[in-house]
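Shown here: the complex without one of its protein chains, the others still in place.
The chains carry the letters A and B, assigned in the order they are written, with residues numbered from 1 in each.
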Amino acid sequence: MVRDPALDTSPKVSDEIRSTTCYMCACRCGIDVHMKNGRIAYIEGNRDHPVNRGVLCAKGSAGIMQVTAPSRLRGPLRRKGPRGTGEFEEISWEEALRTAVDWLAPLRANHPERLAFFTGRDQSQSFTGYWAQGFGTPNYAAHGGFCSVNMAAAGIYTMGGAFWEFGQPDWDRTKLLMLFGVAEDHDSNPIKIGLGKLKARGAKVIAVNPIRTGYNAIADEWVGITPGTDGLLILALVHELLRAGKIDLEYLARYTNAPVLLDSDPDSPNHGLFLRDSKGRELVIDRRTGHAAPATAAGVEPDLSGVLPRAGVTHRPVFHLMAERYIGPEYSPEAAAGPTGVPAGRIRRIAAQLAEAAFDGEISIDRPWTDLRGVRHERMIGRPVSIHAMRGISAHSNGFQTCRALHLLQILLGAVETPGGFRFKPPYPKPSNAHPRPHCGVRPGQPLDGPHLGFVHGPEDLALRDDGSPARIDKAFSWENPMSAHGLMHMVIANAHAGDPYRIDTLFMYMANMAWNSSMNTPNVARMLTDRDSDGDYVIPRIIYSDAYASEMVAYADLVLPDTTYLERHDCISLLDRPISEADAASDAIRWPVVEPDRDVRCFQSVLCELGARLGLPGFVDRNGGAKYRDYADYITTHERRPGIGPLAGWRLDGDGATPEDGGAGRGRPNPGQLRRYIEHGGFWHRTVPPDAAFFKPWNAAYQDWAVETGLYDTPLPYLFQLYLEPMRRFQLAAAGHGHRQPPDELRERVGKTMDPLPIWYRPLLDSVADTSEYPVHALTQRPMAMYHSWGSQNAWLRQIHGRNPLYLPTAIWRRHGFTEGDWARVTSPSGQITVPVAHMAALNEHTVWTWNAIGKRKGAWALDSDATEANEGFILNHLIDELLPARRHGPRWANSDPVTGQAAWFDLRVRIERVDSGTPRHSEPSFPPVNSPVPRAPRDVGGKAKP
Amino acid sequence: MHPAKSIILFTTLSGLGFGFLAFLCVGPSPVTGWGAVAGFASGLALAGAGLMASAFHLGHPERALKAFTQWRSSWLSREGWLACATLAVTGANAAFAVFAGIRVPPLAWLGAVLCVITLTATSMIYAQLKTVPRWNHWTTTALFLLLAFCGGALLSAMTWTAVTLLAGTGLVQCYAWRIGDSRLRASGTTSATATGLGGSGAVRSFEPPHTGDSYLTREMIHVIARRHSRKLRRTAFLLSFLLPVALLSAASAYGQAIWAAAICAHVAGVFVLRWLFFAEAEHVVGFYYGRR
Partner (left out) sequence: MSEERPNHDGRWTDTAPGPAQRGSADVTDLPAFTERSLGLVIDLDTCVGCHACVVACKGWNTEHYGAPLADSDAYGANPVGSFLNRVHSFEVQPDGDAPARLVHFPKSCLHCEDAPCVTVCPTGASYKRSEDGIVLVNESDCIGCGLCAWACPYGAREMDLVEGVMKKCTLCVDRIYNENLPEEDREPACVRTCPTGARHFGDLSDPSSDVSKLVAERGGIELMPEQDTKPVNRYLPPRGKDGELDVLAPFLEPVAEEPKGFMAWLDSALERL
């Protein structure tokens, strides 16, 4: 008998668990931080948390190395050397704050618009936006414009919510999931949990993606589509479904504007707008009477094919137009096969699978519910097809229309908000007209006339100055991109540098690495940030930046406000902003300092509270002119946006001033003990949607009432899905010469074409101005699951997984150019050139090359040694992507963005590939001079335990 | 496999040492007196130095004594015991020869046999590894022994024995190279068996689990270009076998200097052979990395 060594199998795990919210990405999972002697020992997923239910991704588990990273900034910095060199002196907070106030106060008094305040992927936009509004500048937005505004805007305009944080597949019931252009997404852990559920049940997954990795690798079927052509594939599926009559007619008639009558008189200034009654209600033909009636009036049964002859014109419903358009030959599978690279037979087969899952696989839940017209339904009928999509379709210049097409497909199948289909997460659904409209009214010394961002419904909502020029520095809500709901952060530096539409004084940025991986045209951005005018002054006179780490952007700031890391501060993930809800519950969450910072750093939001007070911004000073909020934690607990509604919905005080034990219903007075309650409850608040309100949310009276009770709406907000998007038609009409706000002539044709109120597909804009035979190859990036943009490289664990990135080439290109392992390639786009290492990948669209995003680093940044692989072999594709499209024959250059929303068209990139002869130096080109590190050198070895 | 200096040094020197000791013990020309002093001292020193070198390879040399515990299952442990026993017995034998000037044949024979067993044990550390198919073959043991004997014969200045051994060992080495080149294929391990994915098509490593190095890639995956390997094999063969044989054929005419040259050439050659022994050995874990 062998005797095994004695082993203590029950060692003490930790002294204490502190539950908070992860911030290694924007998925916002719940984490349990295990502490030993006041130090972080390790981090694991919080099993009770609605987002991740205990699981944690690689980044989440590596959080400990982020909080101890040597790249953390240590104190406020003032620029000493020339901009971009990274030479700083450390200053006190008092000095830093005073400097900021000295710069900002005169701007506010005279020209508030000369401050451009743009924030990255922070999760406090309702707060930062509030601050900017108080300041009075119109120039505020967050990162959405370069991220996925196409997806968000198309979803909200079409159906009152989009994918990602707005909604999710019904993971427990769906029988067929289609993924379009998703590598990772913000909803990372929920998607993975969901995919695991589908796999366990044997439900089918079809992935449409030029690249077969990750989620796409485990899909049962892979459609290796040619980039930028999804719209056509989707509309070909629509074509097939329509031809076969495999559409949910009842659903279309009841819950969408398919039956709504259009003004069909070609001579009318309202041609193509909805017919309305005197109260402005859209009209349909009521099947009961055969007469026109308001679409959502009680008892009305809208007729999908009813027409209204009036004054010699036959006014037809939206559905007629749709049928005519999509049954037409230009959307046949044969027509789609060429551009998409997907054979017609394959498209037909997918259409058949969709129809089979939706209609033969119909599910029914015995849960009575009442709809918006007061009609009671005994059952909830489900169409178990779900679709999820992300930047693969969003980050193209035809992305808005493609996302719309995808929603059209879902809606035709009756698979939105029905069991087994796609489900919204509270506070969504929320129709576009329940969102604010953009505001740009500037008055010196005064707050802005309303919130910056919102949804336009016609030319009258554009943010234009009296002369018709854009009112915002990023030209959001201008004719170039009328529906730019999230602004265009990627154009700010270029526009400010060009003084187009005007010059600014101070660029104030937070948490966006705009000198590197979130900018297009990186080499030129660096130049714009350092360019001087004829007087020797910087063209962008002042740059204030808040970061937590020694990123590339820090080197370009004049004043650096060092932030805390995510385990060192208070934060709220609010229902007013981008909450953590899942389809079955409304939730919000907090972060709190599970450890105190060991450096002279401050939570950026607290700094904004202080700056707000010193600048005397309304909302930040109390009645006596003193600071209204002690810090961000104070703001979180005491601020009220509307009476009874604050940043956090949980544990608000009820009428008697008592704290509801169960967390409460979302409304109530501020509770000074609120944060403690959250901490006791694992860092989040959760309110479950009742079962009879769980589906058909936009039309379900029970849900509408629940949403009002929870403080998501102030009154019930039922609405119809907008297959036909009337606001777009208004822009088309303007382009045709109607109305007093007119597009500039050079944009007339483009507006007319791209603002089609029914989904269309057109080639990505770059293809129409660049010579596609000279640049025959599509070049893409993907998120690595174990890295978050640029932050991951400073993490000693994660950088071992992704410390360099080859450009992956498909077999055809690999062979054609005679590449072998270890080779390098020169990659040329219409605007730049890079030299990078390559590798072979067979499971890849044959016209596409790709690499992992944001692995390449600038020498000197992130406390990495200057010989680190990231800074020598690593590279980013951003050097090749211009923020402007190549020059056209006439007129100014247009932004490399979607013409509807201004979404940055990262994935339109086209390149040419050449093999580099061996013997050339083995480092990626271009290589930039190193920046000085604002933090000391990192130690060589790390490791060790938290136990003393 | 990574050709670590310490291990190359260890196997080369201890092989030479134990080979020499074996010859000193039972060679035909008995050594006594000052000849014995020099001979035994250098034999013991070589074997001892080799063992010392191997300790540099350890993460915790201070715990080296623990390596003696598992002789029942571990060749490395056995080798430790045997090496010590051999050093003790041959040391005792040397003491008698040097200090008393007497020969104790049973002790001498025991020493020689122990030398052979120790060398076998050393070789078995490598030959037992199924994971390195090139090593997992009788030629590994044969070569460890034969090379040691060659060294022993050379150091003992036994011309014809040395020439015969060198020639024979050269042939075995050639055979080992030939057979070695097909061992990995013959092992039956492939990327298909490594991953179990062979049924659905040709398997290729797409992306390694880490972009940098790891202990595994440093230790097990040493890729040596075929071109270099051929060149080094020729050099090693020339140095370890051809040159010594040629020199020895002329030795009677020129004496000591030639002997020294032959020995130097051989030892240098064995270093190269050992470097190749490691560098050319493919570990099956390479199938997971698409590198060998």
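What we mean here is this: a contact is a pair of C-beta atoms (placed from the backbone, for glycine too) under 8 Å apart; a residue touches a chain by one contact, two chains touch by 3 or more.
Because the structure is predicted, anything quoted here is derived from the model rather than measured.
Displayed chains that the missing chain touches over the full complex: A, B (touch as defined at the top). Annotation: of B:A64, B:A88, B:C174 or B:V223, B:A64 touches the absent chain (contact as defined above). Screening A:A62, A:V525 or A:C572 against the full complex identifies A:A62 as the residue touching the chain left out. Touching the chain that is not shown, out of A:L77, A:A336, A:A355 or A:V689: A:A355 (per the contact rule at the top). Residue A:A786 is the one among A:V238, A:A526, A:L765 or A:A786 that touches the chain missing from this view.
Touching the chain that is not shown, out of A:N52, A:T296, A:N495 or A:N805: A:N52 (per the contact rule at the top).
The chain not shown here touches chain B at positions 1, 57-61, 63-64, 66-70, 72-77, 80, 125, 128-132, 187-189, 191, 193-197, 199-210, 212-216, 218-220, 283-285, 288-289. Where chain A meets the missing chain, the touching residues are 1-13, 34, 36, 39, 41-45, 47, 52, 54-62, 64, 68, 70, 188-189, 192-193, 195-197, 199-200, 212-215, 217-222, 224, 240-246, 249-250, 253, 287, 303-305, 319-320, 323-324, 327-328, 345, 348-349, 351-353, 355-356, 598, 785-786, 794, 796-801, 803, 841-843, 863-865, 867-869, 872, 938-948.
As a convention for this text, only the chains that are shown with their structure count from here on.
Those residues of chain B whose C-beta lies close enough to touch chain A in the complex are 204, 206, 209-212, 214.
The touching residues of chain A, counted against chain B in their complex, run 800-805, 841-842, 869.
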